[in-house]
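Note that one protein chain is taken out, while the other chains of the complex remain in position.
Should a chain be cited, it is by its letter among A and B, assigned in written order, with residues numbered from 1 in that chain.
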Amino acid sequence: MLLEADVHAYLFLSFSLLAVGVYGLLSRRSVIRMLFAVEMIINAANLNLAIFSAQRNVDGEIFAFFTIGLAALEAAVGLAIVIVFYKRFGEVIPSKIRNLRW
Amino acid sequence: MGNVYFWIIYAVVIGSAIIALEATSLLWAAVSFVVLLSEIALVYFGLNMPVLGGVQLAIYAGGVTILVLFAIMMIGESYKKPEGKAVKAIVLSLLLLIIGTFFSFLSAIDTLPFKTFSTELLGTVFVEKYSFFTIVLGFIVSALLYMANAIITKKREAK
Partner (left out) sequence: MEKLVWITYLTIGIFFLGSITAFLIGKFTERWNSFWVAALTGLTGFILTCYIALNLGEHPVVHKFNWFTFGSFKVPLGIYVDSLAVVMALIATGIGFLDIVFSKGYMEDDESPHRYYFEKLFFIGSMVGLVFVSNLVGLYIFWEGVGLCSYLLIGYWYWKKSAAEAALKAFVMTRFGDVFMLAGIIVAWVLLGTINFQELNALALAGAFSVKLGLLISILIFIGAVGKSAQFPLFPWLLDAMEGPTTVSALIHAATMVNAGVYLVARMFPFFDYSHALIVVGFVGALSAFIAATGALAHTEIKKILAFSTMEHLALMFVALGVGSAAAGIFHLMNHAIFKALLFLAAGAVIHMTHQKDAFKLGGLYKYMPQTALLFLVGILALAGVPPFNGFFSKDWIIGATYAYGNPVIFGLTFVAAVLCIAYGFRLWFVVFTGEPSEYSKHAKEAYPIMLIPLYVLAVLTIVIPFFKEQIVHFLFGEVHEPFFLNLLVATLTVMFILFGIVFLIYYKRVISTAKFLAHPLGKGINEFLYNGWYVDAAIKWICRHVFYGSIAKAIEWVDIHVVDGAVNGTARLSLACWDRCRKIQTGDVIDYLTYFVAGVITLVLLILFV
C-alpha cells in the first residue's frame, strides 16, 4: 500500500486540517477565504469518513460521496451569496455589515 | 507511525491550507486551495478508493475551483491582507487540535488492516441501501439550487 500509516496518523491529519480550517474561519475577514476554510473543515470530516470506511465497511465511503456533492452545492450557493453580497455592499467583508444586531 | 510519503503529503496538505488562508493574493490562495484538494484526492487514492478520489478531483478540484475563480473574477482580485482576530482563532484551533489528537490516542481505536473494496461492491451497496436516500437528497439539492438561483437573480432594492 502506498500510504501505509497508522489510523492515528490519519486522524492527526484530519484534526490538523480541521484546526487550520477553524483558524481560517475565525480569523479571516474575506468571505471567500471563509468559504475556503469551510471547505477545509468539510474535507477534514470527509477524510475521517474515508479512513474509518477503509478499515470497516463501504458505507462510510458512500457517505463521503454524498458529502462531496453537498459540499459542492454549498460552495455554489455560498459563492452566489458572495456575488450578491458584493453587488449590494461593494465589498466582501462581513464584519463591516452589522445589520443583524440590536 | 507511517512512512515518509504520508508525512510529505501531510506537510503539503497543511502547508497549502495555510497558504490558501494567508496568501496576500486571492488568486494565489485559490491555486493553493486547488493543491490542497488535489492532495486530499491523493490520500483517497492511497487508501484504495479510486472512485472517491476521482469524484474529489472532478467536483472539488474541478467544479468548485472554477466557481471560486469565477467569483474572484466577478468581485475583483484583492491584494490586501485582511487583518483579523488571530489570537482568539489560534487559541481555539490549537485547543481543537490538542483535544482531538489527545482523545484519538486516548480512546481505544482499533488499528485494523486496511481493506480494499471493489467498485462492484460499492455500486451494489449504493443501489441496494442508499437509492431512496439519493432520491430524497436529489430533491433537497434541487430545492437548494433553485434557492441559489433565486438569490442571485433577485433585483437589488431601490434605495
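As a convention for this text, a residue touches a chain if its C-beta (ideal position, glycine included) is under 8 Å from a C-beta of that chain, and two chains touch if they have at least 3 such contacts.
Computed from a prediction, not measured in an experiment: that's the story for all the values here.
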item: Touch with the omitted chain, as defined above, among B:51, B:92, B:109 or B:125; value: B:92
item: Residue ranges of subunit A at the interface with the undisplayed chain; value: 22, 25-26, 29, 94-95, 97-102
item: Touching residues on subunit B - with respect to the absent chain; value: 84-85, 88-89, 92, 95-96, 99, 103
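Definition applied: only the chains that are shown with their structure count from here on.
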item: Of all residues in subunit A, those that touch subunit B in their complex; value: 1-9, 11-30, 32-33, 35-37, 39-40, 43, 46-47, 50-51, 53-56, 58-59, 61-62, 64-66, 68-73, 75-77, 79-84, 86-88, 92-93
item: Of subunit B, residues touching subunit A in the complex; value: 1-3, 5-6, 9-10, 13-14, 17-18, 20-21, 26, 29, 33, 36-37, 40, 43-49, 51-52, 55-56, 59-60, 63-64, 67-68, 70-72, 74-75, 78, 82-86, 88-90, 92-94, 96-97, 100-101, 104-105, 109-115, 117, 121-122, 125-126, 129-130, 133, 137, 141, 144-145, 147-149, 151-152, 154, 156
